[in-house]
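Shown here: the complex without one of its protein chains, the others still in place.
Chain lettering (A and B) follows the sequence in which the chains are written, and residue indices restart at 1 in each chain.
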Amino acid sequence: MSLLEIRNLSVEFQTVGGIFRAVDGVDLSLKETDLLSIVGESGSGKSVSMLALMGLLPWTANVTADKLEFEGRDLLTISSRERRKIIGKDISMIFQEPMSSLNPCFTVGFQIGETLQHHLGLDRKARKKRCIELLDLVGIPAPEERLKAYPHQLSGGMSQRIMIAMAIACNPKLLIADEPSTALDVTIQAQIIDLLVDLQNEKGMALVLITHDMGVVAETAKQVVVMYAGQQVEQQEVDALFATPRHPYTHALLNALPERSLHLDRLPTIEGVVPGAGDRPPGCLFSPRCEFTQDDCNQSVPSLQQTDIGAFRCFHPIEYTGHGE
Amino acid sequence: MSNGTVDAVPAETRRPSALRQNLKEFWFYFSESKTAVIGLAFLVGIILMALTADFIAPHDPAEQYRECLEQPPTWGADKCNFILGTDYVGRDMLSRIIYGTRLSLVAGGMVVVLCLSIGIVFGVVAGYFRGWVDIAIMRIMDTILSVPGLLMALVLVAILGPGLLNAMIAISITYLPHFVRLTRSSYITESSKEYVIASKVSGAGMFRIMFITILPNCMAPLIVQATLSFSTAILDTAALGFLGMGAQPPAPEWGTLIAENRDLMLSAPWTVTFPGLAILLAVLAINLMGDGLRDALDPKMKRS
Partner (left out) sequence: MSVAIEGRDLKRYYEVKGEGFFAKPATLKAVDGASFALESGETLAIVGESGCGKSTLARLATMIEKPTAGNIFISGDDPHAHGGADIPRLRQDVQIIFQNPYGSLNPRKKVGTILEEPVVINRKVSAAERRQLAETMLSKVGLRPEHYDRYPHMFSGGQRQRIAIARALMLKPKVLIADEPVSALDISIQAQVLNILMDLQEEMDLALVFISHDLSVVRRIADQIMVMYLGKVVEQGDAKPIFENPCHPYTQALLGATPAVDPKLRRERVKLTGELPSPLNPPAGCAFHNRCRFAQAECSVTAPDLQMKFGRQVACHFVELAAQA
């Protein structure tokens, strides 16, 4: 049985301009020790889909899904009390801005302890012991002293480590990291990503890494989901994705990376913009910007096809010859 | 993310009229609060009443009907038919209240205009120069704040002499610190934004930076503050009137109405009840609307 099973998840927002579909028919399935990376540009729905899973969206959002199961339990129908028992304990999440994710009024120790008390019911002494253990685990020097520190006394990298310690406090089965390194400096960024991957191996949990940084994906993930305008356009193994992207969007996105075009005068770009609420094309959402568009692309929406070379939402996936696969 | 969802709409599909777009968005947030809409509707009603007082008031507010002294509210009687009754010299209470609306709205409006114009100048100057200019302005404002508002107004009116105009000036001075502080704080927040540096790099001078570049971006909280001050100004004008330091009889200012009928509180309670109700309803309506305005204009509270 898989740990997480999502079928046809959609999220719609009520906005001034009408209904905006932020996530459109996402399917995901995750096993116990998977490391899945979701990449996409801003507004592609990568964070919103995971927030929907956590039940953390504002009231203007309307979440629908055929199936949203965690360990066989349907997250859509259980009561919010039941849901809170799972969220934060079995599924936890870390966010992009470590500095604002911690409450500035309380010490680090208190904030980690809160989670432990709430979900595990540990007493004071056990909490303190566990806190020190956790800080040690996430590589914070002199953990005992750090427990008394307030968030403003910590740097960004330290705060993110604390956030990770809080997230893994209850030994979650699934950790969702939403752009965990984006707000940090390059050298610190590398430390945090390494830490997450190490923890994942050590704890045997599943890790979902949401990012827009292709470099991070290439160096860490195993499975990659590419999202565009709320839809999942491609899913492949990481090496295959970078070597042989099947969806034209993935292909164009990878070509736009500066390091892939060092020999060219100009960087290849994707013309146009991501479709918004008012101008969704009738067919494939990428069709107006796609260089391989044919007639059928403009008429009907491709569905996500599962094939032995990966999954993609495209009528005319890019073919490669000469690759030995 | 919240920003991204709205911004994902490409510019091409937007209506070109920014004003209409802004108004539409404003109304979307404002109309979310039913009470705010009710407040706005009531306020519009009050303003219309003030404007058309000459036509809708059944009687002249100063005319004394000597045969109908202290007449209780009556409907459809042949003689002495005054819906809200008359006062001790036989003046129609309804007409006096309707005409009083004008005085109250003018008082509120004047106070707000005075406070906004002076407060913005002081606040922007303090925010721009910082240093000792800032310290001097802010300490003066703190001094004004440290005296209870109504007491301060009373002292000022005692110096300037009673009357509606002087009452308005006195009240403006007591409200001024709020406006200065608000302008200064939002000015300082805005002045660290990059568009200001960009303006400086383009060579913009002091006045341009102060009033053209930054000030328009500080207006939202000021508008909210102005609305809420409008209602408190009405209240304080009434209070000064009641204490005999505001509008002088026979001006039908609401507070003055209560004051001149104070002795009749037991024998003719309608003469104080209805002006009191008028004050209550007007202030309530403006406050409700002000809350709605704050929700709609304060970007921090914006959802979706």
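We take it that a contact is a pair of C-beta atoms (placed from the backbone, for glycine too) under 8 Å apart; a residue touches a chain by one contact, two chains touch by 3 or more.
Just so it is clear, the model here is predicted, and its values are computed rather than measured.
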| item | value |
| --- | --- |
| Selected from A:171, A:201, A:261 or A:294 as touching the chain missing from the view | A:261 |
| Hidden partner chain, touching residue among A:32, A:97, A:136 or A:213 | A:213 |
| Identified contact with the non-displayed chain, of A:54, A:188, A:240 or A:304 | A:188 |
| Contacts of subunit B with the absent chain, listed as residue ranges | 3, 7-8, 10-11, 14, 16, 18, 21, 193-195, 197-205, 208, 213, 216-217 |
| Hidden partner chain, residues of subunit A it touches | 41-42, 155, 157-158, 185-191, 193-194, 212-219, 242, 252-254, 256-262, 266-270, 273 |
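Heads up, the rule we're going with is that only the chains that are shown with their structure count from here on.
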| item | value |
| --- | --- |
| Intercentroid distance (Cα basis), subunit B paired with subunit A, Å | 49 |
| Subunit A-facing residues of subunit B, complex | 1-2, 4-10, 12-14, 24-25, 28, 303-304 |
| Subunit B partner contacts - residues on subunit A that touch it in the complex | 13-17, 20, 22, 42-43, 47-48, 51, 58-60, 273-279 |
